[in-house]
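A single protein chain has been removed from this complex, and every other one stays in its place.
Up next, chain A:
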């Protein structure tokens, strides 16, 4: 896991702050008012139910009436977990709408971009270094001949 890059430039240590994954702003679940949301459980079409069929999915759809935002979640087999997760996603979207700059969604998106950038920078550095090493090969290593090995293969 990459936790920010330290660059030592002329004795000064500079931090490119990528927030740690456990130091992100909290999920703004306090923005959810149960009276403002319309909850639906989507079971995939009509038809027989009960003992006649055995479904594995339990999709939850939330509609936030004041803003019209609709979110769905079906990532878990458990409806209770999906309900909780859908509320978290909805809360993040509401916060983003109210205060885009300081919202958790913005911080998380920004973090993703930074992590990706630092990964590609690191990769670029690695391949640059490898390319440099290839250009000036280790002479000692090249000239080592395994005489015994040679003998046995013949």
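Quick notes on this one:
The working rule: a residue touches a chain if its C-beta (ideal position, glycine included) is under 8 Å from a C-beta of that chain, and two chains touch if they have at least 3 such contacts; residues count from 1.
Following the convention adopted for this analysis, contacts and distances are computed from a predicted model.
Per its UniProt entry, the chain excluded from the display bears the name "Mitochondrial MRF1 N(5)-glutamine methyltransferase Mtq1p", taken from "Mitochondrial MRF1 N(5)-glutamine methyltransferase Mtq1p", "Target of rapamycin complex subunit lst8", "E2 ubiquitin-conjugating enzyme" or "NADH dehydrogenase [ubiquinone] 1 beta subcomplex subunit 4".
In the full complex, the hidden chain is touched by chain A at residues 41, 43-44, 46, 48-58, 74-81.
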